[in-house]
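Below is one structure, written out as structure tokens; the observations come after it.
Missing here is one protein chain; the remaining ones are kept as they sit in the complex.
Per-chain numbering from 1; labels A, B and C assigned in written order.
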Amino acid sequence: MPATSLKLHVGSDITVRAAADCPIVAMLRPASGLAQWLSSETYAFDPWVPTTEYVDGYGNLCQRMVVPQGEMRLRVEATVETEPELAVNPGAPFTIVQNLPDSALQYLLPSRYCPSDKLESRAREIVGTASPGYGQVEAIRAWIQAGIEYRYGTSDASTDAVATLERGAGVCRDFAHVGIAMTRAMRIPARMVVGYLLGLEPMDLHAWFEAYVGDRWYTFDATQAAPRGGRVVLAYGRDAADVAFISNYGPLETVAMQVWVEIAPPPRPLPPAPPPLAAPA
Amino acid sequence: MPATSLKLHVGSDITVRAAADCPIVAMLRPASGLAQWLSSETYAFDPWVPTTEYVDGYGNLCQRMVVPQGEMRLRVEATVETEPELAVNPGAPFTIVQNLPDSALQYLLPSRYCPSDKLESRAREIVGTASPGYGQVEAIRAWIQAGIEYRYGTSDASTDAVATLERGAGVCRDFAHVGIAMTRAMRIPARMVVGYLLGLEPMDLHAWFEAYVGDRWYTFDATQAAPRGGRVVLAYGRDAADVAFISNYGPLETVAMQVWVEIAPPPRPLPPAPPPLAAPA
Amino acid sequence: MPATSLKLHVGSDITVRAAADCPIVAMLRPASGLAQWLSSETYAFDPWVPTTEYVDGYGNLCQRMVVPQGEMRLRVEATVETEPELAVNPGAPFTIVQNLPDSALQYLLPSRYCPSDKLESRAREIVGTASPGYGQVEAIRAWIQAGIEYRYGTSDASTDAVATLERGAGVCRDFAHVGIAMTRAMRIPARMVVGYLLGLEPMDLHAWFEAYVGDRWYTFDATQAAPRGGRVVLAYGRDAADVAFISNYGPLETVAMQVWVEIAPPPRPLPPAPPPLAAPA
Partner (left out) sequence: MPATSLKLHVGSDITVRAAADCPIVAMLRPASGLAQWLSSETYAFDPWVPTTEYVDGYGNLCQRMVVPQGEMRLRVEATVETEPELAVNPGAPFTIVQNLPDSALQYLLPSRYCPSDKLESRAREIVGTASPGYGQVEAIRAWIQAGIEYRYGTSDASTDAVATLERGAGVCRDFAHVGIAMTRAMRIPARMVVGYLLGLEPMDLHAWFEAYVGDRWYTFDATQAAPRGGRVVLAYGRDAADVAFISNYGPLETVAMQVWVEIAPPPRPLPPAPPPLAAPA
């Protein structure tokens, strides 16, 4: 966490309906990490069902439960300290593969929605003479933002980056998939991020991507005209397959959903501190 | 999480004082897992300082920060679904070492406060003819509870299980260390647990231990006359060295501290659900 | 390792040619694990280059090096104790998702070459009335073996399971991708395996798949008419993207390659044992 931070209050309220008991894995709990600090949260269900949590191979918190037949509501709220401004570093150079950390290598591989192996020549055209590294990723991001139309209803859960390019339209997850696939095609590690973005219009859960250039991950969002901070991360992965808010293993319908992100009000003052110990421990 | 659960509201409010900037690692955030579900929490500091979090080798959440010169307050509250009753299974057999899961093997090794290599003959005397496995651990636990006096001021941060046995007195962490050391001496994996216990007198952060018998971990608490549920886990480790609430790397004084555990009041009803989606997603 | 085992001597000798320094990640070293024991190995390069090794998120050993401009030879040989017979268990039932171990869940997700989300109705047709679990996976495997032609040259590095089904032909990796995609479509975890198979015709590095039914992983190989043991695993993953023998990040040509698998000759007798210690330690 940087010394200067922005405190956001974020939340999702989702009602799902299952025709029969339906096991799910949810990724709705933000974790504290290097770039954000979770100062409070509430994770509520109605009806209550027994739930377990585990950490997946990417470090995400995953909640396992069974949605009983009928309707179930999940409401998650959190107050998170995050970065007010995105780190922007046009000079961050391309890192040759032999110098990448081991943990970044998996983000060079093609994945379900990011078949980077099919987009190498396309990516080379787009980056043109951009400076290797950050400059190339920004060229890809800007090209997507200018050239792909943001439109609901053109894509679905099976649409990959190649299909999005053919259609010339998509939503945030499609934009991220195109950005990731082309970035990997340039041999730069790229990963999917899902979470919240302050001021997103219309407000919803959001998706963007990160690329590893220089010596760290940087954030890129092809749905936005300019770099914007105020992000709360829910999960990282190779693409949308890894980071679904809810992965359902049976028929499940979303019947209501509301998402919010706002500047957190000043915290209520803490209650009076406990009295001093008689003798310091 | 079992289908039947007990909802507890737990918290700690700690004021520390540092003569100079003092880096610390805190383990004050309960995690959801197999045996408890975190439904809400608040983690507040005053003054606020940048903080990062990581997961240690035992799966514990660890918060890294620097206590600035002067006083700092940490207040953590959580509402946790937990097990109302401890699992008790006198018939759980000794598991021969070759059948233990890989992850349990490290809990057979001696550690800083649990020099099990020095207590083998003592442990054998105590378990006597108890049935191998759960029965042996329970014999050790009962022997400690009957034979060691619970008394503040007899032990400090350098007291290990052997020293506690010599003194015949200690506090919860000392009781746990003796239990762990003797259990390991019987070639049964044992680990330290720190957290909250409903109804503890006087109320404080608490320590107990778990032993692996049959095919799972069971809870043992040598400070209590009978098995008691209502526990919230903060951290697991080999002994107190791994699971300090606060590990400080510089002089740090605790000047005030309050701990509470109570049955959570019924949750406030959720606000009205969002309106149904026009078209189901 | 089971008490009865088959000792195999396996190896690969690969010559690659790089037009310029080319970083690679190789997965050519078999690891000991639950199902195989590595009793000896040699991993040689010519020319020698500095190499590091790490363990990826699936537990595979990965060797990182840079192929210098020109030709480089990698020769890996190993003697491995493995299972002479595959475990076959037609009665192993479908495990409902809520009962799967956490570590198996990722193998339900669609991946680059196994877009299981597109094959649900096809998979349902094929399994028909096969008994849920092992029976369904075997039905898929048998259908592939009967219905897809084994033919070189029909597929390449971008061919996924859907494309293989359209073409009706492929090689071992394509057979595995179809099996994995359909198995996942039935909500059964499935993973890719690459390695060696005794008696494979023509001899080559091989690929097959595993499915999680009942309470463990079972091996399925759609290229074979009957279950065959004598396998040495090099790597596990979601699909071929994760388990390439060599992932190259620059142009790299394979100019020569030889693979062998044979019953290991009886080991040379050990040299004489060292003399007894004067006093036992």
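Methods note: contacts are C-beta pairs under 8 Å (C-beta built on N, C-alpha and C of every residue); 3 or more make two chains touch, one makes a residue touch a chain.
All of these numbers come straight from a predicted model, not from anything done at the bench.
Visitor: Counting contacts across the entire complex, name the shown chains the missing chain touches.
Guide: By the stated touch criterion, the chain not on view contacts B, C.
Visitor: If the hidden chain were put back, which of B:A44, B:V66 or B:V259 would touch it?
Guide: Within the whole complex, the residue contacting the unshown chain is B:V66.
Visitor: Quick one: which of C:G128, C:P202 or C:P274 touches the chain that's been left out?
Guide: C:P274
Visitor: May I ask you to list the residues on chain B that touch the chain which is not drawn?
Guide: So the residues of chain B touching the unseen chain are 23, 25, 54, 56-58, 62, 64, 66, 96-98, 102, 105-106, 108-112, 115, 117-118, 157-158, 187, 241-242, 247, 249.
Visitor: For review purposes, identify every residue of chain C that touches the missing chain, sorted by number.
Guide: Against the left-out chain, chain C lists 1-3, 5, 13, 15, 29, 31-34, 37-44, 46, 48, 50-55, 59, 61, 63, 73, 75, 81, 253-258, 267, 270-271, 273-277, 280-281.
As a convention for this text, only the chains that are shown with their structure count from here on.
Visitor: Taking chains as nodes and touches as edges, what kind of graph is this: line, ring, star, complete or other?
Guide: line
Visitor: What angle of turn lays chain A on top of chain B when you fit their CA atoms, given in steps of 5 degrees?
Guide: Rotation angle between the two copies comes out at 180 degrees.
Visitor: Determine the centre-to-centre distance between chain A and chain B, using the mean Cα coordinates as centres, and give it in whole Å.
Guide: 33
Visitor: Centre to centre, by mean C-alpha position, how many angstrom separate chain B and chain C?
Guide: For chain B versus chain C, the centre distance works out to 42 Å.
Visitor: Using the touch definition from the top, which residues of chain A touch two or more other chains?
Guide: Those would be 54.
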